[in-house]
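Left out: one protein chain. Kept in place: all the others.
All chains are identified by letter, namely A, B, C and D, in their written order; residue positions are counted from 1 within each chain.
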Amino acid sequence: MSEQFPALLITVPLISAFFITALGWRSAKPAYPIALLALASALFSSMGLFGEVLKHGKVSYRLGGWPPPFGIEYAVDALNAFVLVVISFVALINLIAAKRKVDGSFSGKSPAFYALYVMFVSGLLGITVTGDVFNLYVLLEITALTGYALIGMGDKHAPLAGFNYLIMGTIGASFYLLGVGYLYLATGSLNMGNLSEIIPTIQSKQTIIFAFIFCLLGLFIKMALFPLHNWLPNAYSYSPPAASGLIAPLTTKVMIYVMIRLVYSVFTPAFSFGHPILPTVFIWLAIIAIVMGSLLALAQKNLLKILSYIIVAEVGYMVGGFWLGNSDGMTGAILHIANDALMTLCLFLVAGNFIFVLKNDRLESFKGLIHKMPLTMAAFIIGALSIIGVPPTCGFFSKWYLIKGGIEAGQYGFVAALLFSSLVNVILFFKIIEITYFEPETKDGHSLHHHVAIPREEAPLSMLIPLAITTLLLIGVGLYSKEIVTGIIQHVLPTI
Amino acid sequence: MEGIESIRPLLAVAVSILAVPLIMLSSRKPNLREGWTFLAAGLKFLIVLSLLPLILDGGSYTLTIVQVLPGLGIKLRVDSFGILFALVSSSLWIVTSAYSIGYMRGLKEHSQTRYFCFFALSLSATIGVAFSANLLTLYLFYEMLSLATYPLVTHHQDAEARKSGRKYLAYIVGSSIGLVLPAMLAIYYLTGTLDFSYQGLFTGTESPLVILLLLLLMIFGFAKAGIMPFHSWLPAAMVAPTPVSALLHAVAVVKVGVFCIVRVVTGVFGVQFLQTLQLGTVLCYIAAFTIITASLIALAQDNLKARLAFSTVGQLSYIVLGVALLSPLGITGGMLHIAMHAFGKITLFFCAGAIFVATGFKNISQLNGIGRKMPFTMGAFFVGSMSVIGVPPGGGFISKWFLVLGTIESDQWIMLVVLLVSSILNAAYFLPIVYRAFFHPPGETGISTGMEEAPSFCLIPLMFTAFCSIVLLFFPQPFYSLAEQSVRMITQGW
Amino acid sequence: MVWQFDVIILTLVIVCGIGALAVKDLIGAAILFSAYSFLMCLLWAIMGAVDVAFTEASVGAGVSTVLFVAAVFQTRRRSKD
Amino acid sequence: MKKTGLIMVIVTGILLIAGTTEFPDWADPNSPASSHVSPYYILKAIDDTAVPNVVSAVLADYRGYDTMFETAVIFAAGLACFFLLRQFNRKRAKTKMYRHVPTGIIIDIDEGGKLPEENSNFERIDSQWTPYDLIIKTTCRIIIPFIQVFALYVIIHGHHSPGGGFQGGVILGATIILFAISHDLRTTIKRLSEKMASVFSSMGVFLFAATGMLCLLLGSVYLDYSALSDLLGTDPVMARSHGILIIEIGVGLSVMAVMIWLYYNLSSAGKHNEGL
Partner (left out) sequence: MEEITALLVSRYNYWAFIVLMMVGLYGMIAKNNLVKKIIGMNIFQTAIILFYVSIGAKKDATIPIIEHGHHGEEVVIKAVDYINPLPHVLMLTAIVVSVATLGVALALAIRVYRQYNTLEENEIKSQLSEE
């Protein structure tokens, strides 16, 4: 059983999608429990795999029984396994919270929603676990396609947002595919492990450098690094809340993971960081992304838009941190994958609760919300603190490593950008908290002194419990940062 | 010197957090709710007291709560300076709780449950700061305090509170993230540790310019200390209910700020290290500037709480000045001033609140003849202002005395002048109030003759703190011995 | 294989591609795209990629065009650019 | 937009051109691409899988996992189209139009009116100008079975000639689409309902994934068809060959159904009326 985890991890959700679709014609009822079971099993498998990797080191799974580089291989090390756990956890939690949001929307097509949902998740899991660069492309596309559909079913502007995402996403994936083509042209192989053996022998070749550039260009589009971010804010903020809680925390993070994986296991760190200009260029791109993402977030009037631009800035954190090239920066970037996934999940769940109760996410409708939905607001505040980077929430610790890495590498621009974005986040979130905290004011700006009691109107329990779990984890993960860093991340860092 | 591993420091920190759910649950029964507050306050004080004997014997307590990063944990450590501060704040919490009840009920304020919850949280954070064993823990509790006090500052939830709340957060959180965090990381990067040590963390190989930069980042970064130009949140935060101003803005918040500065100067940079680099003088001038300017501004204030606020800004810099002198007597004076000023200033704030509860007046120009109506309050006010000015019978005399000695000891004659001038200024902005209250005839403000004191829940605490101020002049223990002990430890390495 | 053929087909492919983007009638664009796919399929067949050519013939020139026409039928045929 | 587009295109072009400088010459048999992994497939395909068409062998066996996801992508596309477009009509049209096929007379039936009996003489239409062409209909009816037989041949004979599940599936789907174009969507949906298409498409991929799962359950790794040898009663090499056939059929089924499903939803914008 345990040696089959890599296969089960992905195929169980995938197969469940077929069941959901086929049974959906009979009744919409079984769709949700099947999806839940499938994702629970994925979580179980990824945990099992994680344990396996921690115990025995790298796990390799040969699909079809063919040895690499001839067949497709799943290569799982601590980094994959860690990201796998994050993905399956986030997906499961969001699915629990999604139940009430899905009920009543999508006009009888909820089985299709769940089927696309689980396929999206299995695609993400596949991307993370695979050890084959072309297989990664196929999985990238399955994630993207289901993602377009999920986003396109949002509110009235969603189809256009989904369409633009599709165009940009396809450009990104195609560039990645082109990069893979260049790689294949130069090496003749598609297996990551095999590639990393071949590339050092021919690394002076122009073709490899361009393969590198095209792969990263594609990934940058997919992860919405600043000048290529245009698709993200609309796509994430117009999508249905049930889907945005899945897509927003995971997609960009998984793309960051892919970037890390490509650098570690395909192009080799020596080659990637050895290039004279590129790492610096990437760091500066990241700095611009952080600053611009933060500034653009300030200009928004909708919660989801704000969160989307924060994601743009956070992508800059991770890209910049990773390309610092020292162990602190990379630790920070990898730690931030998990932390940011949790933080974004928390905030999108909160936004989902708001939308569920208020039916919109405009900031001006948030007045008095702290009295109306105190529990959700508590979670929101903790999530906000984590994004700002206040200890002991987990956001602080990844930022800690990132800044430390920045100082160590002498990239003070990056450090300044990180601090700047923290400060902007303070303003952003306290602007929101202020709106929710101060009661609706009368016209002359003074509050009535007899405070009108605002009735409680919390989101249902099925949405609060996942939120509570996520929020507690924000602090829990923060306090166990050391275990994560020493137990997992330090193992996977390459020696440069 | 390893301390004794004990859970008691954590208990001292956590006891008020644990009270929060209880307070929340009993929001319908005000008496029970306030009972919880008192219970927590009392317990906290007792726990802190129980830590005292060992500390006085030269020992210390430590506790690692959790190891968050490799080589870096959230750690508590109780030493003499920490317990000095903890003692002050936990004892004053009890008093303030009593006062709060009188004040909040007297004015029929809204959301009292929330008020008491965040009050308790703030106290936890304060004790946490006092017991922090490293800079990270300090920073954690510092941020926690900033956030926990925000709802207190903006308690009224009107436009003014909103504006001040913004300013408050912008200064406090902005400076801590923008200045302290990078400085902390830089220190960690340079030295590889953040644990406080009186020898200082630096090896001496770093360039003085870097050290100066870090020092300035830290000094200004702990904006709660109100060093100019990072002071203007303090007067703004006076929109809060008076007990909040009293405890938090005369005792907990601002004192946390200076406490942090003192900790960093003595525990991170090390007094001796700064002395060799002669960086103390820079600090001295920064503090001196704040002292004089704040006193001058205070003179021009008509709002009583605003005048007190600017007085606080000035007095805080006394403490910074004391440490910046880098001489044993100066540091002793600075540390003592934390306690002395706390008792004096809280009395003054209590009085201002009591006047507001009883008459609704906020401005000094309205106070003509109020002494006849509220003799006890104004009497206490007199004692408090004596203490802050630094003349007997106020306890502030002792600390100021040590500060003056410190300037002489370190040959900073200019600072001596600054101290004297500022004392005169202090007198100039406090004594007219007392004069006005007792000797001016009641004007057309319409104060009726006859006694009309504030509710006894307000009155008793302020009488008590005034009494304490006087007592401290004659019996400055245990504060004096604690300060002396920590100075001994600081200077041990010399 | 004769490289002159290749060059001619490649030129035609490019012409068809640009044409599909240039014409203002979307049905026309779909048909030009179909021609493009078919020429592409020829090219691949010449290069020996028979399976790919087969697929492109059935998918690119066949089903894709039908889908384009269907979608254009449901929306608007005229394009402004 | 035009200008930024042009700039980006030119930048990309420059990158691309710069990237080609060190390319090996076109069609060089000694280029790394042709000399590292691919010779193995050419040399071993027959021995390993008994499939002479190397492309089929690689597609369905060596890289079968890719193919499974490729099919899943197609399935996802069908599902996504359905999810995005399908409108289960809540309000019915007030008047329904029917054409009497032999005479071409169109009758309007108001709400509540009695509908004509289900027979081939009447067909429902949505607009007056709906064309009707006997020649096209009849011709298509005649050629569709032949195309379908060819499609089946392409699927089954994928081992030995170009083709396979995917191409055959597309052609099979195209026959149904052809039927829908020559007749109308309603008639087609009556023959092959949307539910059918959806169930077929999921069944096809399921057949693929379940075969893989079966190998796993039989004690080997996922998609290792040689594990089926006991079940099929053949040697492992032939088991692989048969396994490839099974999954080709799955792919064909799925692709056919998805093509039809896509067409149903796109051609009627999810309303499932008369379509094109």
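Please note the rule applied: a residue touches a chain if its C-beta (ideal position, glycine included) is under 8 Å from a C-beta of that chain, and two chains touch if they have at least 3 such contacts.
Note that this is a predicted model, so its numbers are computed, not measured.
Counting contacts over the entire complex, the absent chain touches A, C, D. Among D:67, D:175, D:211 or D:273, the one in contact with the hidden chain is D:67. Interface note: of A:30, A:181, A:460 or A:476, the residue touching the hidden chain in the full complex is A:181.
For chain D, the list of residues touching the undisplayed chain reads 1-2, 4-6, 8-10, 12-13, 16-17, 20, 23, 25-29, 31, 33-35, 37-39, 41-43, 45-46, 51-55, 58-59, 63, 66-67, 70-71, 73-74, 76-78, 80-81, 84-85, 160-162, 166, 255, 262, 265-266, 269-270.
Residues of chain A in touch with the missing chain: 134, 138, 141, 145, 148-149, 152, 156-157, 159-160, 162-163, 166-167, 170-171, 174, 177-178, 181, 184-185, 190.
Mapped onto chain C, the footprint of the missing chain covers residues 3, 6-7, 10, 13-14, 17-18, 20-21, 26, 29-30, 33, 36-37, 40, 43-44, 47-52, 55-56, 59-60, 63-64, 67-68, 70-72, 74-76, 79-81.
Just so we're on the same page, only the chains that are shown with their structure count from here on.
Compared with chain A, the chain whose C-alpha mean position is the greatest distance off is B. For the pair chain B and chain D, the distance between mean C-alpha positions equals 75 Å.
Separating the centre of chain A from that of chain C, both taken as means of CA atoms, is a distance of 37 Å.
Taking each chain's centre as the mean of its C-alpha atoms, chain A lies 32 Å from chain D. According to the touch criterion at the top of this document, the contacting chain pairs are A-B, A-D, C-D. Looking at the complex, you find that chain A touches chain D at residues 4, 7-8, 11, 14-15, 17-19, 21-22, 25, 61-66, 69-72, 106-109, 112-113, 115-116, 119, 123, 126, 134-135, 138-139, 141-142, 145-146, 148-149, 152-153, 159, 182, 184-190, 198, 205-207, 210, 213-214. Of all residues in chain D, those touching chain C in their complex are 53, 55-56, 59, 162-164, 166-167, 170-171, 173-174, 177, 181, 259, 262-263, 266-269, 275-276. Interface residues of chain D facing chain A in the complex, by the touch rule stated above, are 15, 18-19, 21-24, 31-38, 40-41, 61-66, 69-70, 72-73, 75-77, 79-84, 86-88, 195, 198-199, 201-203, 205-206, 209-210, 212-213, 216, 220-226.
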